[in-house]
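The complex is shown incomplete by one protein chain, all other protein chains being positioned as in the whole.
Order as written gives the chain letters A and B; numbering starts at 1 within each chain.
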Amino acid sequence: MMSKTIIARPAVLLLFCVSALPALAGLTAAFWVGLDPAAMSRVVATPGIGLSIASSFWTGSVATVLALLLAHLAVALAVSGNWQRRLNALILPLLAMPHLAIGIGLALVLAPSGVLLRLLSPWATGFELPPDWLIVNDPAGLSLLAGLVLKETCFLVMALGAALGQVPAARLQTLSATMGYGPLKSWLATVAPALQQQIRLPLAAVFVFGISNVEMAIPLGPDLPPTFSVLLWRWFTDPDPAIHAQAYAGTLLLFVGGIAAILAANFIGGLARKLLRASAESGARRNTEWPVRRLIAAVLASGFILGLLSIVAIGLRAFSRQWRFPALLPDHSSSDIWTDVAALSASVATTTLALAAATALLGVALVLPAAERCKQSADARRQIGAWLFLPLLLPQMTFLFGVQVLLIRMRIDGTFIAVLWSHLIFALPYLWGLLAPARAAIDPRFDQVAATLGVSPAKRWLTVTAPLLARSTLLALALAVSVSVALYLPTLFAGAGRIATAASEAAAAAGSGNLRLAAAHAILLAVIPLCIFAIAYATGSLLFRHRRGVPR
Amino acid sequence: MRTPGWKLLVALLLLPLAPPAGAETDDWHAVVAEARGQTVYFNAWGGDLAINHYIEWATTRLHDDYAVELRHVRVSDIAESVSRIIAERSAGRDHGGSVDLMWINGENFAALKTAGLLYGPWARQLPNARYINWEGNPSTLIDGSLETQGYELPWGTAALTFFFDKARVARKPMNPADLLNWIEQHPGRFSYPQPPSFLGSAFLKQMLLALSPDKERLYAPAGADFAALSSPLWHWLDRAHKSMWRSGRLFPRSGPAQRDLLAVGELDWMLSFNPAEASRAIRQGELHNNIGALQLDAGALANSHFLAIPYNSTATAGARVVANFFASPEAQARKADERYWGDPSVLDLASLDAQERRYFDVLDTGPATLPPAEHYLAEPHASWTTLLEQAWLNRYVR
Partner (left out) sequence: MMALSIDKLSLCINGQVLFAPLSLCVEPGSITSIIGASGVGKSSLLDFLCGILPPEITAAGSARIGNEDIGNLPPQARGLGRLFQEPLLFPHLDVAGNLLFGLRRGNSRRERRERVAAALASVGLEGFEQRDPMTLSGGQQARVALLRVLLAEPRALLLDEPFHSLDDDNRRLVRDLVFAKAKQRDLPTLLVTHDQEDVAAACGAVIQLQAHV
């Protein structure tokens, strides 16, 4: 009852108007335009369509299962070994890196002419020419799978970390330790099932993204035929209007796939809990856990190294003109490479940064008042969070296409405002997830103390609440910037191709297979989030560095 | 400051910059005047650094000389913009469209022209249109199989050229049989851009033309005999794919992708419509310098590319000023210059006066550039393109 009154507050309503409402309106519009039996039958008759859909589901589902498994193991390993903070710091660069950048980077690492084989050639492999191996863009989608697992593991580790606060982890662990369980096993048997319950929404979002993404499928996914979402993306950009109708109809199919993915994610989550519980009830214990721990650590470390290598590869490729196999470093690097890349990047860097900054500032400005309203009601926070999360549970193309139709009707497509709006839709759930709990965690008595000292509400907010929220706000700004920088489809659909960002340029270049150009843009995709997080952390620790009591 | 005297001063200052006088000088002056201050959204493929730089140069010149603000909207495929214009039409946006000028040809032009979504005719009214080699180069008047009728202005013209690593190709394979031979002797080292990409489809047409005993038949609409007439092509491809890069299960996604693969050493071949492409890439250090070029003995598939203005452009005057600038001897010479773009000019050099010719006389060509082709093959009738693309997808996407 109480949360109903909270939802009626203007600050909260405004959030809905910016986020969930347009997403639902877009979905409706997509159905309105897309329901066309003739077009649908053409979709079904496309050569290789069965394989397309199958490879979307195959990569999406396997990636989700593997990422979930690895995320649980990583958190278990880290928490039971007391290096959870370090784990969070380790995954941050990969988490901040857009899918597109990691995808382009991995393509540059894994290809037969990529960094990995260059490291081993010719001294170990004897290859003077790159071998003719079908690794990247392979029909089975294995490289796409690798990319998705790499990114989604990081995302789920973060989600698990956020859920950790809701579970009395330390007590449960001590308890099972006294019963003779090793730290890893006791974590998996007692804490993990409770955490699993908390990350249902993120898990579903991972699955939906897995089957519907183009960001990773463009650089890494199969080509003949591509995944279903990439197929749709190609149809959307075809000159033939008949094929357009196919794309519209196809997005509805994608929506059905999204629903199936949510159900499947729920099933996988339930299964995971059942398995974890079964292992708890089996009573099995090991005296030494280290071989298992080593193995898990090795798998995680290799994934991590692969991620870092891909960032390095982007840099190498962007700043090289010629890079013949098997040279490990580019043969030719001159200063005019810098001007090449700078000329390319400068034009999109401004737009990218302006959009990201506007998204971050406006997003925080929208979230803070609503968080203020919900500081006392965990229920209201959860409900609002779920609504804001909705766009992450829909296949992006389906509702963005509908949003595009609406924007064209409103004649604001292709404007900065339209793109900004579409970016806000995706930034708000993350901002809410970070700022609402941070606001609620501030002891309400600080405000009461200030009130009894005779300070007005507005001044109390500025002098007491705001400073205590400063670090979270800085992180939230950085998070929103990195979300905005990474967004491709929203920019494409709302921007009418007029708004060029690093992501849209990198995707276009990767789509035409021009990896050098893609890398030149991906540099921005990689550098902006890394820098902004570094700045946020540095400023956050400089601020109040002599004040131990200020929340981190 | 808003005095007539001030305006007159500006007009006088601008006078020497105005294009040469012609019969329609007054009209053109009106267009130039109308264009001042307009922003022209120019949707053009943005996948090539050199081309982007060239357009940036034009942007500066247009700003300085005509006060026209050119905005290069970099698209990965101009088809995106075509679909935008169609979407705008269905949304009823007949004015204030998002595209003012576009780099276009072939089926994209056909899609817009047949749907009546182009502004015009305008191309032949431009002052600089008189330099264009309309008579000598039929591909300036017929795009695909459609007459351009002044709805688009030729911007460049070229012929399909094969580039190869000289260290790996000892004897130039000048016909399909020799090429197939080379491919089978060097497994995994040849490929072509994936159809239906622009260059991929061009490769299919080039090979079909080279393999067909009766080329004339390909210039009439395809019919029931498509399967029979195209079977030499499928036969050739079936065999070639077995020994091609990734066994024909993956293809470079575009021309630049193939150039990338040649540069890193995954392939020994690349295709381009631009006979100067390799030389330019070598000059810029993007490609090693041991590259050779060939055009098949059967003739090189010719191709012109154009500029067109959508029907709902907000800046038709600005767009025409931009197009006219792009057709000027200065801009065409810079475009042909391998240091910048290296795309052969559409102008009839004989029509230029001595001063204008100087722009072209100073050009020097690089090591991998072929002399102008001896015989060009015109594009087959457009219906062949569609059928070839469909048949290719049905055959090789499984």
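Just so we're on the same page, a contact is a pair of C-beta atoms (placed from the backbone, for glycine too) under 8 Å apart; a residue touches a chain by one contact, two chains touch by 3 or more.
Keep in mind the model is a prediction, meaning the values are calculated, not measured.
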The chain left out of view makes contact with A
Missing-chain contact, candidates A:A11, A:L24, A:A451 or A:L530, resolves to A:A451
On chain A, the omitted chain is touched by residues 376, 443, 445-446, 448-457, 460, 463-464, 467-468, 470, 544, 546-551
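Throughout what follows, only the chains that are shown with their structure count from here on.
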Roughly how many whole angstrom separate the Cα centroids of chain A and chain B?
-> 38
Per the touch rule above, chain A residues touching chain B in the complex are 47-48, 51, 111-113, 129-130, 132, 134, 137-139, 223-225, 236-241, 244, 321-325, 332, 334, 340, 343-344, 404-405, 408-409, 411, 413-414, 496-498, 500, 505, 507-509, 511-517
Chain A contact footprint on chain B (complex, rising order) | 41, 43, 46-49, 52-53, 56, 71, 73-84, 86-88, 90-91, 93, 96, 98, 107-108, 111-112, 115, 187-189, 194, 197, 245-247, 249-254, 256-258, 260-261, 263-266, 284-288, 393-394, 396-398
